[in-house]
Structures are given as structure tokens and as C-alpha cells.
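Here the complex is missing one protein chain, while the rest keep their positions.
Let's look at chain A:
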């Protein structure tokens, strides 16, 4: 059976387990219909021109993993930011793992989507926010919405600073041959509140995984949200990340995406503006090799005046790896005095690596500052010679240059331990150990 058919019949099985008389069920039904009509995206669609899911969809994915696999914290400690204390919302094959997690309801809610969706006390919040900013048109988001049942639910009320970073972790053990997981996260950050979130998907063995994740982020007035996505999974793992951000006035939302691992990664990152004088930041570092593929598809929708957006994506590609950067900035007629900047800098380290960079600016206001710049280059030979001349061997010199190249994005990481972790991952990725902590 084709995966699409399998999913459609799985939805019927899913319905037997859930309350079909709720409004939520109407949302799910509409979503599965949209998916049924549109199916999986293909390269014929402009927005999927450079990314094909065909090979992945041939896997016989199990849609509802059967049991929770017991994982010891000691086995997976290295994937957490264990140097500091954090809240943790951890899932194993899509199922919440209470013993790996550290949730809270003390002043802030860091807990489970399943509770929020099913418990009456959250109903008003779910009615207000769930699936409100996520696309109802995009078929993969709809597929996720149809099955949305588990993930992280984070609600920071007005004027609260989350006292420690929150880690959202999805492990897949793939005890079944191949699994499809569809996490659904909802993050609501109240007026004047501040939160730092780290999201990671990690497969613990070699079985194929397809993750189709949807995250909705709502930033109220003057809220500050720093969101970090660490994508350093093994080469059998595939990730489609759909993130939707809704911002109110004077809020600051930054999403930093670090793509180092995985077989195929597609990041759909969408920002929508609903207030003035707000700032959106989209940063990314991509370092991939072999036949890895990473596709960043970003949208910033400037709908209100006096807002700013900054996009800065760095990509380093070796072997036969392929990258895509498609950055769309849409400035509506009302959005006067918009400042929108976009940068995509790429280095190709091999003749067989490719990058498709496509900036798209659609501007309907007349008093705006918008810029975009895409560069694709090779390693700076003069800089290499300079470092080698000082006694630094080629491999280490190359690593230092790569590090220098990504530095502007690294410098933006607000959690020092995370910054250290990212630089360590980069050093490992580049296969070097140099005289100081890279």
C-alpha cells in the first residue's frame, strides 16, 4: 500500500481512539481532507523544486509505534545540554517519556500537547491557538494536524521569565523497521515574557525515520523567544520541520537552525507579523557532506509598519551534498518603514556539491529598506595560505576558516553552553581538534 493510502486508513483507526465529537475533530477532519486532495508534495511544485521525497516515501513506515522503548538517561545524556539545568520534554518514538523528562506547572506550563488537547482546563487556550497560525493549505502541515496528538506544550504567562531553558527532545529507537513520527508543538509566550527553547530530533539506531513536525509559536507583546533547532541526526533520519511564528508588537523572535546531520532535512520556517516595531531573526548554519540534503524554505510576511527582519544563513557543502535556500520576504502595502535583510552565504568544498539559492522579495510598500545577498564560493585560498604559513596544517586551517565563516551566526547563540556545544559539533563535523575549544 502506498504511504498516502496507509495514512488515510490509519486516520480512520486513529478516530476510533479519540473523541470525534469535539471541535478539534473538525480541525483534524478538514486537515486530512486537504492532505487527501493534495498528497505529498512533488518536485512539480515550485516550492519543492529542489527536494524530492520520493525515495523516502517508498519506506514502509509504521505510523503508530507500538510501545515505549526503555531508554536510560545515561545512554542519551550526551544529546541534552547536560552542563546546565533545563526543563525537558522528551518523547521516544512519539510517546512521552516521563522518566527522561522534567516538566513543570509551577508558574509556567512546560508539559504535554496530549494533556492540553484533551483536558478541559486547556480548552480555551487550544481553541484560541491550536492550528491558528499553521497553514491549512500546505499538505504536510495538514497531515500533521490530522494526527496531532503529542508534542510539547509550553505556555509562559504574562511577565514571566522561564527560569531555565527548555529542551524538547524527540528520540526514535526504530525498533520497528521504519517509523513516521509527527510531533506537534505549541508555544505561547505572554506579554513581556521570555523563554529559550532547544529542539532536537535524534534517532538512536539505523532504521529509517521520517519526522513531520509542526510547531506553532505565539509571541505576545514585547515577548522574547529564542528558539534553537539542532539537527544533527544520523544518515537514515529525515526531517520535515514546519514552524509557524505569530508575532505581536515589539516582540523579538529568533529561530536558529543548525543543520549538520540527517539524510534529508526540509525546514519550512514562516513568520507572520501582527503588530508594529517587532523583530524577527532567522539564522542558520548548515554543514553537510556525503549525499545529505538540507532545504531551508523561509517566509517573512511583513504586514505591519516599522518592523524588522534579519535572515543570515551560512552553508558549507562537501562531497555530493546538496543545499537549498529559498528565502521569501513579503512586504505588504501597509508595512511601511520595513527593514528586511536577508543573507545566504555558501561554500562548496567539492565539485559535486550543489547549492540552489533563491531569494524572493515581493514588496508592495514604497518606504522600505530591503536587501538580499546570496553568495556561493570556494574556500579562500589566501586565507588558507596565511594560516598554513603560520604552521597550521591544511585540515585545521580549513576548520578554522569554516568556523570563521559561520561565526556571525554562532555569536548570536545566547546560551553559552549551547554555543560551546555547537562549536564542538562543528569541530567534530570538520574532523579536527585544535589547540583551543573551537
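List of remarks:
To be clear about the criterion, a residue touches a chain if its C-beta (ideal position, glycine included) is under 8 Å from a C-beta of that chain, and two chains touch if they have at least 3 such contacts; residues count from 1.
Definition applied: contacts and distances are computed from a predicted model.
According to UniProt, the chain absent from the figure is "Fe-S cluster assembly ATPase SufC", selected among "Multiple sugar transport system permease protein", "NADH-quinone oxidoreductase subunit L", "Fe-S cluster assembly ATPase SufC" or "succinate dehydrogenase". Considering the whole complex, the residue from A:158, A:333 or A:394 that touches the absent chain is A:394.
The residue from A:73, A:364 or A:386 that touches the chain not shown here is A:386. Mapped onto chain A, contacts with the missing chain fall at residues 380-383, 385-394, 396-397, 400-401, 403-404, 407-408, 410-411, 434-436.
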